[in-house]
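Up next, subunit A:
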Amino acid sequence: MPTAESGEAKGVVYETKDLNLWYGEHHALKHIHLTIYENKVTAIIGPSGCGKSTYIKTLNRMVELVPNVRIAGHLAYRGRNIFDPSYPVEQLRTQIGMVFQKPNPFPKSIYDNIAYGPRIHGIRNKKVLDEIVEKSLRGAALWDEVKDRLRDHAYGLSGGQQQRLCIARCLAIEPDVILMDEPTSALDPISTLKIEELIQELKKQYSIIIVTHNMQQAARISDKTAFFLNGEVIEYAETNKLFSNPADRRTEDYITGRFG
Partner candidate 1 sequence: MGIPTNQEQPFSVREMIVENQRRQHWPKRMEKIAPKLLFTLAALSVLVTLGILFTLLFETIEFFRWVSIVEFVTSKEWLPWNEEHGSFGVAPLVTGTLLTTGIAMLFAVPIGLASAIYLSEYASERTRRIIKPALEVLAGIPTIVYGFFALTIVTPLLQNVIPDLEIFNALSPGLVMGIMIIPMIASLSEDAMSAVPNSIREGALALGATKLEVALKVVLPAAASGVIASVILGISRAVGETMIVAVAGGSSPEFTFDVTKSIQTLTAYIVQVTTGDAGYGTTIYYSIYAVGMTLFLFTLVMNVLAQYISRRFREEY
Partner candidate 2 sequence: ACGGGNKAGGNDAEGESASELSGEVIMDGSSTVYPIAEAAAEEYMAEQPNVKVSVGMSGTGGGFEKFSKGESDFSNASRPIKEEEKQAAAANDIEFQEFQLAYDGLSVVVNKENDWVDYLTVDELKKMWTEDGKEKKWSDIRSGWPDEEIQFFSPGHDSGTYDYFDEVILEGKEMVKTAQLSEDDNILVRGVEGDRYAIGYFGYAYYLENKDKLKIVPIDAGNGPIEPTNETIETGKYTPLSRPLFTYVNVKSLKEKPQVYDYMEFLLETAGDLAEEVGYVRLPEEKYKEQLETLQGLK
């Protein structure tokens, strides 16, 4: 397992150098340096409002939808500057899947929710779509619950079911990287476990970046962990190391719950 410092270019997914972000006057990300590796699960932890969501929304440039956002610094995905105007943001986002903090299914049927991604990318074949839908729903541990009502409206699902639907929707386009913003915060332990297992499974092919509040979860599933505080990266290390032997006093305070 490569260490955080090794940085061999081949396995690098994201290279962040001196990234800064402002919401209007508010400096939400401050001089972020972070390298994210292939086929790893990278966890981002930190107290509420520290910029975790902001950071991962920057990775697929979703953060630019907020008006008055200003970004400065370097951020490369697979060696390519994501802010390069010749790099279509749609192409970037096709490769970067995202699961949000609040479930946000489309106001459509369960089937159409999953099929949306493949469809916009030109997959029309009914049979292929059916297969994708089933596979994705299985992947998100939702298939058994909804297989008989694929045509029902997605808003009839419970909160947890909706979130799993959003995960399935994201899996349907088989991205390269998957960003997850507290994907399990609305899920019960069983679904959470399934998702966690799934994440372990997926990391063989995909790189996963996950924001979580659940430190056990971070410890259980991630290979590397970054600790954010107040818009800064305080510590970034192998998960084992970070949890067992944090280099920074503030990290230690946070993970032991002494912080605040």
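The candidate set was assembled so that all candidates are chains of the complex that A comes from, given by their letters.
Rule of thumb we're sticking to: contacts are C-beta pairs under 8 Å (C-beta built on N, C-alpha and C of every residue); 3 or more make two chains touch, one makes a residue touch a chain; residues count from 1.
Bear in mind that the values here come from a model prediction, so they are computed numbers and not experimental data.
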(request) Would you mind flagging which of 1 or 2 touches subunit A in the complex? (result) 1
(message) Can you tell me which positions in subunit A touch candidate 1 when the two form their complex?
(response) 60, 62, 65, 67, 90-98, 100, 102, 104-108, 116-117, 119-121, 153, 155, 166, 169-170, 173
